[in-house]
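One protein chain omitted, others in place.
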Amino acid sequence: MDWYLKPSGFFALKRMDLQRCKKVCPSGVSYYLLTLILGCLFLSQAASASETFLMPLGPVAEEQKVHFFWAMALTMVAILPVFILVPVILFKYRRKKGRGFYAPKWETYGPLELIMWGVPFLVIIVLSVMLWRATARLDPYKEIQGVVPPIKVQVVGLDWKWLFIYPELDIATVGELVVPVHTPISMILTSDTVMQSFFISALAGQIYVMPGMTTQLNFIASKTGETEGENTQYTGDGFADQKFNVQVVNSDNFDRWVQRVHSTGIELSTENYNRLAQRTTKKQAHGELATAQMPEKVIYFTLPGTQLFHEIVMRYHSGKPLSIEDQPGTEKFGRGKEDVEGVQP
Amino acid sequence: MSATEHGWLGKLSWESLVFSNFLESPSINEAVASAAGSLVILASIAILGLLTWYRLWGPLWRDWLTSTDHKKIGIMYIVFAIVMLVRGLLEGMVMRAQQAAAPDGFLHADHFAQLFSTHGTIMVFFVAVPFLVGLINFAMPLQIGARDVAFPVLNQISLAVTVSSGILLMVSLVVGQFSTGGWSAYPPYTGGDFSPGVGPDYWIWAIVFSGAGTTLTGINFTVTVYKCRGPGMHLFRMPLFCWTVLCASILMIFAMPPLSVAALMLGLDRYLDFHFFTNDLGGNMMNYANLFWLFGHPEVYLLVLPAYGIFSEVFSTYSAKTLYGYKSLVIATMCIAILSFTVWLHHFFTMGQSPTINIAFGIATMLIAVPTGVKVYDWMATMYRGRIRFTTPMVYAIGFLILFVIGGLSGVILANPTVDFQVHNTLFLVAHFHNVLIPGVLFGILAGYNYWFPKAFGFRLNDKLGRLSAYLWFAGFMLTFFPLYVAGLLGMPRRSFTYADLTFKPYMIVAFIGAMVVLAALITLVVQFLVSIRDRHKTRVPVGDPWDGRSLEWASPAPVPAYNFVELPTVTDRDEFSEAKEHGRAYQRPKNYRDIELPKNNPLGFILCVTSGILMFALVWYIWWLALISALAILIAVIASTFRKETEYIIPASQLEKDTEAWLALVEKSEAVSRDLEDSPRNVGYSKLEL
């Protein structure tokens, strides 16, 4: 049985299986092996991709990765017996040529019952303790204690891009999130359209953002590098493009980057914000707003005041109905009533 | 959004037709849409034409559409579910093709979004539910020794509204566009501001009406199991399938209302400018998420529990052995049913609630793994010391056992909020629930279909092709969804119609190949059906017990007569029919023949199917006058039917005597075959006693 050593082995086996449908027992074995091997093959390949918690850039994602593998390994205690015993049982007790003892009325056996209930229960108890501790420790709302004070970032989900406001630095960006290494990042997030889910796999995982409400995400990067963040909640045509570049840089480079944003950014005035908040992809927004100095699909802003995030959240708490023309993310947003006459919903 | 904005045809216009888009701006995207639309129209015309050509309208009306017989209603459910299954699978394939072809792709984002929305909606509400309800309808009353379900006309009504909602979904292929908000239809995206079209309205009404049907079905089944069991059939003598049906029915009763409430409130938001889930004026979309998943999680168990029941029957029958750990299995089933109401929050661990809440729901979720694990071990112990025959249902059951635990594994992983922050909303999640629903529910359904088919139609399905189909399902499933696990771990969000990162491409291509294998499996299933019809004379099992069955449904001839049992059997054991055969109590002449009273045919179901279909269509398109007329028609039809006086007909004792004597004579002259000849023409449904 060395077929599984060759990568093409399992395809050959599948054909064989189909031919010997009648002799099911061996193919039962092969299917479970195939399953395991496929899984291993894919998991080993996974290590080559960079935008995932399997290649973490910070301790949060690192712990999530470790937890993932531990949960898998512990659950295996309850699952491996199935993989091993089912083929054995099938082989031994097959009707044709099976050599097993036949006990048609055997219906219960106390000690076995105890094992059947006990083993999964013990596994779950161990997993629950792990779950409890990890969940409490990795609470995304908990600020991370670092040697330097955290950098605050306000995140606004728009259709179909993310706006990052650095209130203490008086800058904002679209399509690019730059954070210094070894510095806690404290994010507060909201949406100015439908519900979205903000996700940076290699650093922190994801959190939902909802209009009129805020959520929080805290993380710290432990090495420099580049990764991608995205929205994982479907929000319409531009959804697949709602990604952003994440750069973890050292503090010198970060300062230089802040300078650059300051010098090249345009003012994030109400007018500019309203143009940004329309239903556009990064590329379209870039074409509409960006200047030549800004990188492709990225827009830099400077902040005229510090109230923008607050205003965005409070937009939904005015106590007055928000007409469809004033609701960012709708087709009619930002257009006068006469403009939309011809547009078919 | 008032009625006055639109003309007498509401929002309906020439532009609503799918073909108009294709004519105006031809593209592959529109061509796919138009092809799907044409397929629906052509298939409908073909069916109507064939019915007319073969003059089948009369029999169809008399024997099927107006029938109140639980077996026929069950079969109609299954036919409906198969039609929807074909559509759902094809949609899945188009999506796989799109993702394999991405970043270039051939579909617009909007079209892709409609595909995943209908695929999910159809597979859950119009394939899994009706298929299972069909199998339950067919088998459960037979297993508990009843003549029919508790409320036959209600049963018909449940079928009617389910089918009309399904037809509404089919209509959405031709007229207008379906929702793009996924099967869970989260507002505010599906609210009036962000989805002004008719799509979410299609979703809402299909869900509300089919949900009402499912609730009524749940009531019907619960009462049937509690109150209509035959003499001697204590609860703890019921086959395990009936236990799972009972638990699933209770889930239907309790879990469907939150969904109906959520959908209706979304409807109120959209139609009447309410503010349940809107962004402004105090609306709160988190309420929707809670309501939807308060339904959504029990729903999963509502589907998988009856499938567990089917597997229990299959393992026991084809291992020729009594079910191991019956009481354990019953307790495990009840544990799962109860726990399923305590875990809904795990669908949104990442909504920003406190870790304490996440911990509580995470642990509750993991706890479900305990009774599920017990079940798996019990099935293994059932095969242990048995004589295992590898027939089609058994092959499905074995595939289920192996593949389902992988789904369980990923489920336990997902139950960890820590990990969920990483894999929520990614393809990992998609792979997980397909890994649970395909081996768990679909394989169960197909096992049940192969298992009970001879009982329903009197001849066996081709076993060789059945097994081939099963293997193709396994291979196709693994090729399609294992790559998705990895793509999900790599961070690919679900519902992406395209992606820029080419790391995902190889996985998507493998998944597409898998989808093609699944297509082959579906085709094999159809071929199996056709070949079996061709060979039906060689595979007839009129005596009624082709698999050496253990429960009561095998004690009657195949196909089963309308009255199920001439004399309701008196049950003394859990494996009643098995015991009866062993002790020579099977195939006995009843002591005396007595008239049997059965419910008459009733056109109410059909009328409601048509009127509710029209009502939904009118509501979707804002055609208020039509909505009013059809709503009144529904009311009048229901009231009128309560004035019917003669609701029963009598099958005379003489008829019963004639049928039974003929059957017993057949038993007399038939050869009892051993299990080795199960798949040969000599198996006429009379099993040899093997000890």
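The first chain written gets the first letter, and so on, giving A and B; residue counts start at 1 in each chain.
One rule holds for everything that comes next: contacts are C-beta pairs under 8 Å (C-beta built on N, C-alpha and C of every residue); 3 or more make two chains touch, one makes a residue touch a chain.
Following the convention adopted for this analysis, contacts and distances are computed from a predicted model.
Only one of "Cytochrome bo(3) ubiquinol oxidase subunit 3", "ABC transporter permease", "OmpA/MotB domain protein" or "Acyl-CoA dehydrogenase family protein" fits the UniProt record of the hidden chain, and that name is "Cytochrome bo(3) ubiquinol oxidase subunit 3". Within the entire complex, contacts from the absent chain reach the displayed chains A, B. When the whole complex is considered, the residue among B:Pro152, B:Gly182, B:Pro306 or B:Gly605 that touches the unshown chain is B:Pro152. Contact with the chain that does not appear here is found for just one residue of B:Asp104, B:Glu648 or B:Glu668, B:Glu648. Contact with the omitted chain, checked across B:Val223, B:Ile331 or B:Leu666, is made by B:Val223. Here the missing chain is touched by one residue of B:Asp63, B:Asp273, B:Glu661 or B:Asp676, and it is B:Asp273. Interface residues of chain B facing the missing partner chain: 146-152, 215, 218-220, 222-223, 226-228, 253-254, 256-258, 260-261, 265, 268-269, 272-276, 278, 280-284, 287, 291, 294, 597-599, 639, 642-643, 645, 648.
Listed by residue number, the positions of chain A touching the unshown chain are 317-321.
The rule we apply is simple: only the chains that are shown with their structure count from here on.
Within the complex formed with chain A, the chain B residues making contact are 15, 108-110, 113, 116, 180-182, 186-189, 193-194, 196-197, 279-281, 285-286, 319-328, 348, 350-352, 354-356, 358-359, 362-363, 366-367, 369-370, 373-374, 376-378, 380-381, 383-390, 395, 398-399, 401-403, 405-406, 408-409, 412-413, 415-419, 421-422, 424-426, 464, 467-468, 471, 474-475, 478, 482-483, 485-486, 489-491, 493-501, 503, 507, 675-676, 691.
Against chain B, in their complex, chain A makes its touches with residues 14, 17-18, 21-22, 24-25, 27-28, 31-32, 34-35, 38-39, 42-43, 45-46, 48-49, 51-54, 61, 63-64, 67-68, 71-72, 75-76, 78-79, 81-83, 85-86, 89-90, 93-96, 98, 100-108, 112-113, 115-117, 119-121, 123-124, 127-128, 130-132, 134-136, 138-141, 193-195, 197, 199, 201, 204-208, 210-212, 215-216, 228, 230-241, 243, 316, 318-322, 324, 327, 329-331, 344-345.
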